[in-house]
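Report on the following structure.
For this depiction, one protein chain was excluded, whereas all remaining protein chains were kept in their positions.
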Amino acid sequence: MQTPDTMSIATAQAHHSARVPGEAGIWIFIAGDLLAFTLFFVLIALGNGDQPQVFARGRASLDIGLGVANTLLLLTGSWLVAAGVETSRKGAGRAASRYFLAGAACGLGFIANKFIEWSHLIRLGASPQTDDFYMFFFVFTGIHLFHVLLGTVYMLVLSRACSKRPAGPERDRFVECGGLFWHLVDLLWIVLFALLYLI
Amino acid sequence: MPKPSSLPSRSLTLVWLALVVATLAGWQLGESAQHAHGPARAAVAGVVAIAFLKVLAVGLQFMELREAVWFLRAGFCVWVFGAMTALIAILVLR
Partner (left out) sequence: MAGAQGRDDHFRKSLRFCGWTGVVAVVAFIIGGMLLGGMIPPLLAPDDPAEVFVAKISEHLLAIRVGSVFCMISFALFGSFGAGIAAQTRRAELNPCFSYVQLLFTAAGTVVAVLVAFCWALMAFRPDEYDPTLVQFLADFAYFLAVFSVPVFGGWCVVIALPILMAKDGERPFPRWVGYANLWAAVLFAPGQMVLFFKHGPFSWNGVVALWLPFTAFFLWILLMSWAMFDATKDENVPSRFY
């Protein structure tokens, strides 16, 4: 039997934790993308076990400094975007708009950095055809780069939306979904960076 | 300058700082994993573990799963620990 006390605690907890960030649908997209990337991570790890020398040689040719810089850019972007989401929910559209613009700038920095890194590697003669390490490196960071591009465009759209659209539940949902997508891109890079550059 | 009310909350900034520190720590550990001969496997496991702890922090704080409905949070945590365990197992045992 439930006493009235435990019941009220239960309902209070249920009420407290019923929140779904963004909306339910975007979590289907996030879960799907996480599963696809999990397959990519496992493929990298298996390839590493099959050809340790090829992977060690490929890794040694990467500039870890550029990789760290890109990680810091995305993390800082996440911090700015999360601040933008908080600010937008408080109704301060103009300030939120600036945060999303700064987040988009981090995304552009990431893309520029990738361009520098890739063109350097290609000048050295590396290509996806060189060996299995470069195949995984170019394809998976390429797929991720496409995500960064989408995220950057989304942040620019949010920046505009926050200065133009009125605050409210519709804008909150749009803004939260954008934040979630950006953080997804960030956390996928964290694992890719560890598997491709660090190990 | 944004008005004081539009500054990022303190917990956001603290998590960001922790993530930056973890990135630098992972970098150092990665260097030792690539150059060491003996305990490289431990360093590899450490690098992957740090990466997934960062992922956990991004999910719980930035993606607001800390305050979300329990099954989203539980699902995410299960994925983080499952993927981390699988990757460490493949990398260290093979």
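Order of writing sets the chain letters: A and B. Residues in each chain are counted from 1.
Please note the rule applied: a contact is a pair of C-beta atoms (placed from the backbone, for glycine too) under 8 Å apart; a residue touches a chain by one contact, two chains touch by 3 or more.
These numbers were taken from a predicted model, which means no experiment stands behind them.
Counting contacts over the entire complex, the absent chain touches A. Among A:I28, A:A112 or A:V153, the one in contact with the hidden chain is A:I28.
Only one of the listed residues, A:A36, A:A60, A:I116 or A:V153, touches the absent chain: A:A36. The chain not displayed touches subunit A at residues 23-26, 28-29, 32-33, 36, 39-40, 43, 128-129, 132, 135, 139, 143, 146.
One rule holds in what follows: only the chains that are shown with their structure count from here on.
Taking each chain's centre as the average of its CA atoms, subunit A and subunit B sit 13 Å apart.
Taken in their complex, subunit A has these residues touching subunit B: 17-21, 27, 31, 34, 38, 41-42, 45-46, 48-49, 56, 59-60, 64, 68, 71-72, 75-76, 78-83, 86-87, 90, 92, 95-96, 98-99, 176, 179-180, 183-184, 186-187, 190-191, 193-195, 197-199. Considering their complex, residues 2-3, 5-9, 12-13, 15-16, 19-20, 23-24, 26-27, 29-31, 33-34, 44, 47-48, 50-52, 54-55, 58-59, 61-65, 67-70, 72, 75, 79, 83, 86-87, 90-91, 94 of subunit B touch subunit A.
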